[in-house]
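Below: one structure in structure tokens.
Note that one protein chain is taken out, while the other chains of the complex remain in position.
Up next, chain A:
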Amino acid sequence: MALRIPSPRFAAILALSTAAILLAGCADTRTAGSDPAAVGAPITGGTAVYLEQQTYTNLYPPAAGFYPNGGIMNQIADRLVYQDPETLELEPWIATEWKTNETATEYTFTLRSDVTFSDGTPLDAAAVAKNFDLYGRGDADRALTVSEAINNYDHSEVVDASTVKFFFSKPSPGFVQATSTITSGLLSPKTLDLTLEGFGAGNGEDIIGSGPFTITGEKIGTELTLAAREDYAWGPPSVEHQGRAYLDGIQIIVTPEDSVRVGSLLSGQADLIRAVEAQDEKQVEAAGFEVYAPQTNGVNNSLNLRFRHGILSDIRVRQALLAGINRQEVIDTIYTANYPLATSTLSKTALGYVDESATLVYDTAKAEKLLDEAGWTRTGDGIRTKNGQKLTLVVNEAAPQPRSFEALTLISQQLAKIGVDLQILKADAGTYAEAIQDADRVQIYHSIVGRADYDVIKSQYYSTNRNVLLNRNPQDNSIGDPKLETLLEAVASKVTPAERAAADKEVQDYLAAQAYVIPLFEEPQVYSAAGYVQGFGFESVARPSFYNVWLNK
């Protein structure tokens, strides 16, 4: 019985466990992560254990922007067009060819004829039409939203079994790229009849696509099992690997705690993990594991200055904030080399990027001078004031973005040196959702958006899209800067890539000249995998692709 436990042993156990806990901090976690032996031909078979940070919420494709959703969608659904993640070129996939009219209001796609969904129904023109009728128009009765990537969609027309036409009310030059994104994953006609509830977590096995994997098992909130489709034979023609996926299956396990995800990988309990925090990268690399940091190829991780707010309506204040933030120090302190310093609103790898680094110079003397000129004078506690008002600004903590709070804390310290009081809004979801739509409560909005198309800049700043600058005041729908609106509309109405790139350049020039945006860094998604994991790839906004993955062990 418990009463008879000899005490010395008890004390010994206590002492041992204390010692073990202390050792845990300093023990060497190096394990056989990588095998430097030559990589042979791909081996078919095996199940990969992939650790996710969060549980997926919903598999309605337009909701696939949320990383866990997109990570699943990319395995189970094919798209009309394939976007090469390196070159960002658009290449055939389910569609063998496509053409558009001169005004970009009509598109015709020709489809492969050998593709089936995993429930056996053919992926034909009627099925494709039904997909885009839903994604392009949404269905408010079923709470299914319009895809952010598809603009001005009107209707579809099935010409014959392998030809489908789409019509738009206004030019929609980004449409071909939109058909390549995970938010346009093709699902079987029956799946498209589901309501938002039917697409929700717990119903994974009902979501039928034509992709290389199908969902075969689910434990709500913790685990999803995917199995390879034996008869898959329609990978993008430009990809070397054809036929079925190498893996037999993928086990996606939700492991929210960062240290547990990293520890599981290092101790050999998992094969791949998503979301390696910047501070953990060194540890993972030191143990000989591969770190992958694919770029999101869109609008950079930035601070958006809401210029309609009283304080920020003065361009000198905006320029002073830009000059007062040492972006390089933020990256060196909080992030790693996988987070390149931003040189424009758009990422260097985004379509339409132009270098604006000449406008992004750290210069505290200039910042101080600009604030002096703008009438903000230093007071006793070092924070500047003007007509009794303190120079206090609020920025939101962008919880989905890596180490947002740490970065903002450092920036707040930097700005304090030039007499600006930057406060960070950290709040419950409801308060947060209301506050970020109100320039009186959040004057600086921290966010990014990834999409490898010229349209991405419009998504971020246009009045009826993300509207992050609050150029449209949500209270009265008035527009503060009509010129910005016009420039953004041009991005979505020009037809040729050259014209669209020129329109993107004008927007970037304007944002830089007005100092509306302080771009911080080009945001990657950071993954890690054991050395024996081969062929791990990513689509154009850094969602994982398991089609080519094989286990060299």
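Note that in this section a contact is a pair of C-beta atoms (placed from the backbone, for glycine too) under 8 Å apart; a residue touches a chain by one contact, two chains touch by 3 or more; residues count from 1.
One rule holds for everything that comes next: contacts and distances are computed from a predicted model.
Between the listed names "Peptide/nickel transport system permease protein", "Xanthine dehydrogenase", "Dihydroorotase" or "NADH-quinone oxidoreductase subunit J", the UniProt record for the complex's undisplayed chain reads "Peptide/nickel transport system permease protein".
Remark: the omitted chain is touched by one listed residue; of A:Thr116, A:Asn131 or A:Ser264 this is A:Ser264. In the complete complex, the residue from A:Gly45, A:Gly202 or A:Gly217 that touches the missing chain is A:Gly202.
Only one residue from A:Asn74, A:Ser210 or A:Thr255 touches the chain missing from this view: A:Thr255. Mapped onto chain A, the interface with the missing chain covers residues 2-3, 5, 7, 10-11, 14, 17, 20-21, 23-24, 27, 29, 49, 51, 55, 57-58, 63, 65-66, 138, 140-143, 145-146, 148, 195-203, 219-222, 251, 253-257, 259-260, 263-264, 266-267, 269-270, 400, 428-434, 436-437, 447, 449, 459, 464-468, 474, 477.
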